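Data first, discussion second: the structure below is written as structure tokens.
Some chains have been omitted; the remaining ones sit where they do in the full complex.
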Amino acid sequence: QQQKAEVLHWWTSAGESAAVKVFADQFTKAGGTWVDNAIAGGVNARAAGINRMVGGNPPTMLQFNTGKQFDELVTNDLLRDVDKQAQAGKWRDIMPKSIVEASVRNGKFYAVPVNIHGQNWLFYNTKVFADAGLEPPKTFPELIATGEKLKAKGIIPIALGGQPTWEHNLFRAVLVGNGGADLFRKFYGSRDQQAVKSPKFKETVELFGKLRGLVDPGSPGRNWNDATALVITNKAAMHFNGDWAKGEFIAAGQTAGKEYGCTLVGDGSSGKLVIGGDVFVFPASKDKAALAVQDKLIEVLLDPASQLEFNKKKGSIPVRLDVDVSSMDACAERSHAVLRDPSNQVEAMELLSTPNFSGAIQDAVTQYWNNPNMSADAFVEKVIGAMRDAS
Amino acid sequence: MSAVSVRDVTVAFEAFRVFDGLSLDINEGEFIVLLGPSGCGKSTLLNAVAGLLDVSSGQIWIGGKNVTWEEPKDRGIAMVFQSYALYPRMSVRENMSFGLRMAKTPKPEIEKRVNQAAETLQITHLLDRRPDQLSGGQRQRVAIGRALVRDASVFLFDEPLSNLDAKLRNELRVEIKRLHARLGKTTMVYVTHDQIEAMTLADRIVVLKEQKVQQIGSPDEIYRCPSNLFVAGFVGSPQMNFIKGRLKGGDNGLEFVSGKRRLPLVGYQFSQKQRADGEVVLGIRPEHLTVADVGTWSDFKIDVVEPMGADTIVWCSDAEGSLQVRTNGCKGSAPGQHLALGIDTTQVSLFAANTGERL
Amino acid sequence: MDTISIRAPSISAPRATVRHRIRTRLPASLALLPTALVVLVVYIGCLLWTVRLSFTSSALLPKLDWVGLAQYSRLFANDRFLTSAENILIFGCLFISGCLILGFLLAVFIDQNVRGESLFRTVFLYPYAMSFVVTGVAWQWFLNPGLGLQKLVRDMGFPNFTFDWLVNQDMAIYTIVIAGIWHGAGLTMAILLAGLRGVDGDLWKAARVDGIPTWRVYISVVLPLLRPMIVTATVLLATGVVKLYDLVVAMTLGGPGIATEVPAKFVMDHLFERNNIALGTAAATIMLIAVVSVLAPWVYARYIRSQGRLG
Amino acid sequence: MNTIEPQGCRPRRLTVGRVGVYAFLLTAALFILLPLWIMIMTSLKPMDEIRLGNIVALPTALTFEAWSKAWSSACTGLECNGISVGFWNSVRILIPSVALSIIVGAINGYALSFWRVKGANVMFGVLLLGAFIPYQVFLYPLVRIFSMTGIYNSLLCIILVHVIFGLPTMTLLFRNYYLGLPIELFKAARIDGGGFWSIFFRVILPMSTPMLVVATILQVTGIWNDFIFGLTFAGRQNLPMTVQLNNIVHSTQGERAYNVDMAATMLAALVPLVVYFVSGRWFVRGIAAGAVKG
């Protein structure tokens, strides 16, 4: 009997589809039939998936980001709990704590995490830095000084994809780097208004504001991969992004540690890494056969070999920290190393806050970023408003 | 038995009641013309008879059957419209046979009736054309043909000739009249605002104004004894001359006086006894005024002369105002010339100034 | 006996009336039934449901609790919504008037008995065949300072030429207007051209005899005659304004900042991205109220009150 | 004197006005053609040339590779079949949707303008207001409704959605057009014994050609270009071309192949474009024939 699995995801680009293919091949090898349903854009794909679940015609498995996106699906009994498999596979032991927390609701696993993305990497062009005789910065004040020097040389200091998401991503990098993990958690997690009113926060916001001067005027509206391309082509020096950006460098034939480097900007120490990732969830079903297919999928997803292969292609690191990453690139190894110390792990915004709250903050950030006349105080005001109102 | 009988019918468009308890009987084989100015309700009445409009109360009988709630097709009527209303995408033949085909009449029967109607109307050679390949007159013939094949006992015409030019109008008018004669017992109800059409076609004319019947009568009656000012003015071209004045008691009975114009009313048939001193309007048709060197009224000056071929209309005026006179074309008269007018008292009409009713 | 025979018709009439009405109107009613169902279920039903949800705290999935006007007070404290509302006003006014003006000019110029009229007409009309997504992509490309017009002119030897509206907070909304006009002017042209062709030729002759300059005839005589066509065009364009979404997403994604956010995008984002159905539906309800209060009187006067021709 | 006696045709001077007319029209045509030009040019260039070159310039190395790639081998997710699959899906959605929505619109317009049905005008008014409401509002409830009836995610479902949202405009167009037809035609047909349907199919529909053309053009454009309904309601087997276009154009990783994007965009716009170029003349005529009566 055919074991047919329809998988709905939004990994449509070349690198992403190569990664997905790892799973697909593995699944096929295991005797199943992988029906690939890729829809570009997380929003579109999720909306389609949720609509289908609500409509009673769900795919076998669908992609989500780690975090609160699927909370309500759980409360509404639309998702299957996979705690049995989790216990069998000891997921709680082999995965980073924050990822486990993000996948568990009411004490049960409801999602299968497949990778870990670091979100606040600084990618830099080694050649540009070498030519300018500069070192990659370790703290944000340093970064601003470095940036000014680069700018004077006619190089774009920071390449930024000028869409609200990436502006917000940059803000989070600054917040966790300059404000620290605690402030980051208080801000996105507990919505601590006291923390927002603190001088540290204001300083961070002002620092973030100063970065505007280091971004080229063509940024607004730019896609993030076009921004990455600026670094690849030596037009820009630095680029904050998640490690998925590595795919771009790889596609351009560049190697981590050679043409480009990655680092975490923070307090000067090894740095805090904001981690999130992708998960798959499994719509609840009463059909035995369907459940069996899902079981098989789970096996495939967390199989160490496919984990390694998948994450190499995807640019992320395996969600199983027990996998040997020596065959991966320098950035991945660095990432793996940083994560060994749980105190360096910072939960991504998606894990801490609801999409609604992050959205509200994103609105505030993009307004602040695009309006040089807006003061840090005004921004704080807005953020407090969002904390109060956003559900 | 009357062919069509409209009994106490009220038609209403929402709040607006067009007719309020109108009754009308039409005899079998009669040619009835509904005559009136635009908006007087002619089409409404016709549509109600045809069943294209629902009546709000009252009944409509056709051929001795109460058809108030029948479908148009079941009333035994046929209708011809001003705008021809030919089905544009069908050939003439298809246009004419549409109704029969709807009624599932056998093919040979359809064929026969269409050919017969086409022959009657001399449109056999047009049968395979489409309406847009026809002239106006031909189109209206086809429309009449379409009505003919229905074999109806009552024909309804809604201003069928209004879209045609004068020449064609005259031709088709005669043809319709001939058709009526030929069909024998067929009743025709014909709507028009053209009084010439009404006069020439009708057995009886129903004059309507503002949704009210003003007068029903033969063309001759209507022309000679209009029952009120409206009918008098509406029928006849050139229009009747109206002169405001009063009735005075004279030596030989009553006399009409308007300024220095005076007219003894000997021989005038009053519909009821009149007192002197009422305000009245005197109506005289232009052809009943005769030009003379010495006449009833004198001191007129010619204003405008309108030669119309056979006759000439002379507009002449004195101090009291101007009058139209219809003269035989032969006499040459020129503007500025002086003349006197003779009046035949038996031909005039008198109306009450306030009600407009004939006295 | 007597009374009965007199009353007979009025007794039988109502029954006959009902039968008659049913017989003649049943097919028409049946034919309209599917549409009526759709109107009832989809248009009215969904809208009521939407309004109802705006009084709940629904997040990812709809739920039917009751939080009163809470979402509305949030909505009106929300910068982005207010900006969206302001943007749609700006866009609506400029887009509609822009299309009308450009469309009118195009129609007038095409009407000058020009050679290649049908070619021009087709050229002006083709953008309407493109989806807003395509329009947006094309214009984003063309207006992008680094790729399009600005680069082009600079490469031609004007290194200081700047046209950066697309990335300029204050001007970005106007680039959307430009793209919108590009898309809609052709349709307006077609409608107005149809109107121009319907103008009585005698009017033109009268004006020439009176010695009235052509442009003046267009303004003072022809324009007033085009009113029904202008209304039609405005209505068609207005339906596009309220739904404005794809174009913004394709061109600016609402940015820079929130400079080009529009209500439909607000609704869409909150429904599907932000898991905040309640706020999204509240915004939708506000849009609905705005649309209905502007249009209802017109629709009522123009379409509901006026009866069919059969009386 | 020196002047010739005026005779015959008034001498025609090439006036400033005349030149101005053409100048304006040509400028406008340029403005309107520019985006199309850029898209076509870009789709015909290899990537290197796009990165360096001038966007309006003609390609130096003409290549149709991008087109064939967009058509048959561009990838979305794991499937690399280009947008050709979506093209045929779109066609399958388009034809029944257009036909059905036009028929329904015509019947509605006919019933509204020739027959009196209680409440029909109110229904029509609500329908019209519905034309102004953003579609997004309807998505959730419609998904619910369709899944309850069990046709969610099927060809039938997407066709129904298109018909439903085409109703307001189609009904309005046909109603206005039919109001312009002489009522006598309808009366004549009634007397000839035509019923609701026979009058519609035998008399009214054959006269509707101009409006049918306008309606077809509008619906083809609207339905072909739809993205959100296709995505939400069509189901995986029937995803229309626009969804695949979106997948190709908005994939967020890897260097963007602008030439392929543009070729795909052009391919996606092809059907409505062809419809316009072929029938633009009738469009204007059809609009003149009654679509414009407000």
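Residue numbering begins at 1 within each chain, and the chains themselves are lettered A, B, C and D in the order written.
As a convention for this text, contacts are C-beta pairs under 8 Å (C-beta built on N, C-alpha and C of every residue); 3 or more make two chains touch, one makes a residue touch a chain.
Since the model is a prediction, treat every value here as computed from it, not as a measurement.
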item	value
Subunit stoichiometry in the structure file as a whole	A x1, B x2, C x1, D x1
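Keep this in mind: only the chains that are shown with their structure count from here on.
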item	value
Pair joined by the larger number of C-beta contacts - C-D, B-D	C-D
Chain whose Cα mean lies nearest the overall Cα mean	C
Chain B-chain D separation of Cα centroids, rounded to whole Å	54
Chain A and chain D, separation of their C-alpha mean positions in angstrom	40
Touching two or more other chains - residue numbers and ranges from chain C	271, 307, 310-311
Chain A, residues touching no fewer than two other chains	47, 54
Footprint of chain D on chain C - complex, ascending	25, 27-29, 31-32, 34-36, 38-39, 41-47, 49-50, 62, 102, 105-106, 109-110, 112, 114, 118, 120-135, 137-139, 141-142, 147-148, 151-152, 155, 182, 185-186, 190-191, 193-195, 197-198, 228-229, 231-232, 235, 238-239, 242-243, 245-246, 263-264, 267-268, 271, 277, 281, 284, 287-288, 291-292, 295-296, 299-300, 302-311
Touching residues on chain A, where the partner in the complex is chain D	6, 9, 11-17, 20-21, 24, 34-41, 44, 47-48, 51-52, 54-57, 223-226, 229, 244, 247-248, 251-252
Residue ranges of chain D touching chain A (in the complex, touch as defined)	75-79, 139-140, 143-144, 146-147, 152-153, 231-232, 236, 243, 246-256
